[in-house]
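This structure is in structure tokens; I'll ask about it shortly.
All protein chains but one are shown at their positions in the complex.
Up next, subunit A:
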Amino acid sequence: MYSGIHTISLDGSNLGHADFVDATNFVGDPCLVLTTDPKPRLRWTSELHDRFVDAVTQLGGPDKATPKTIMRTMGVKGLTLYHLKSHLQKYRLGKQSCKELTENSKDASCIAESQDTGSSTTSSTRMMPQDSNDGFQVTEALRVQMEVQRRLHEQLEVQRRLQLRIEAQGKYLQSILEKACKALNDQAVATAGLDAAREELSELAIKVANDCPPSVIPIPSLPEVAAYLENGFAPSIDSCLTSHNSPVNSPAGLSPQASALKKRQRAVFSNPSGQANRMDDVWIS
């Protein structure tokens, strides 16, 4: 990028050499200085740069000024729109990065400052005055570039850490959910099944006692029910209850209860893997 200006290296540390001085004509005369490249490029001397800054200020600042208007205002022969476009862009970036750096955190501005002081001391000791602006611009551009790279790097780092944090939290939530489900399952098997069966049976017993002679329908005793449940014989309890339903009385009276028992059993004996639809069973009952 800076190949035409031979001696500027990317770290901006050794700016300026005597080589440059030869082709300069820097006293008062606004004529353009071209480099000694095979491909002649414009050298922005301090003189020229000052005129540039004057023109820009006249036009209301780097955002308002356009290459065309600057060209007209400066009135320098041989200056093309192309030169002005790129110089204006660099100037704008330089201004912008100044603003950004003052807003940003301290360490960023520290780094920028140290860069600045570094380059300005070198430039003042090693460079001829007319090169200082050039150096300044280069440093500006470098600073901007470094700043952009830093931001990018920071953002990537943030992204990475965010991902880790979210994963950690997700893992925790999953594991606590599993433990809670297990606790629920253990508890449910131990108590709910027995309670439910006990409830249904006592209701059934009442109905039976009221409607039919006791000898007709044999009802499983509680210990038997408990045994059934523990051995996972839920379906048989269900069928046991429903088969006794029909001769007894209104199915409407019993079936909601029987179906409620069914639902609870399903919840109890299903495998609670934390899926929403399984939990619905528990929710509803």
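By definition in this document, a residue touches a chain if its C-beta (ideal position, glycine included) is under 8 Å from a C-beta of that chain, and two chains touch if they have at least 3 such contacts; residues count from 1.
Throughout what follows, contacts and distances are computed from a predicted model.
Trainee: There's a gap in the complex where one chain should be. From "Scarecrow-like protein 15", "Acetolactate synthase", "Elongator complex protein 4" or "Probable beta-1,4-xylosyltransferase IRX10L", what does UniProt name that chain?
Mentor: Record says "Scarecrow-like protein 15".
Trainee: For the full complex, which residue in A:55, A:70 or A:181 touches the chain that was left out?
Mentor: For the chain that is not drawn, the touching residue is A:181.
Trainee: Which residue from A:58, A:89, A:149 or A:169 sits in contact with the chain not drawn here?
Mentor: Of the candidates A:58, A:89, A:149 or A:169, A:169 is in touch with the missing chain.
Trainee: If the hidden chain were put back, which of A:81, A:158 or A:206 would touch it?
Mentor: A:158
Trainee: What does the interface between subunit A and the hidden chain look like in terms of residue numbers?
Mentor: That gives, for subunit A, the contact residues 104-105, 154-155, 158-159, 161-162, 164-166, 168-177, 179-181, 183-184, 187-188, 272, 274, 276, 279-280, 282-283.
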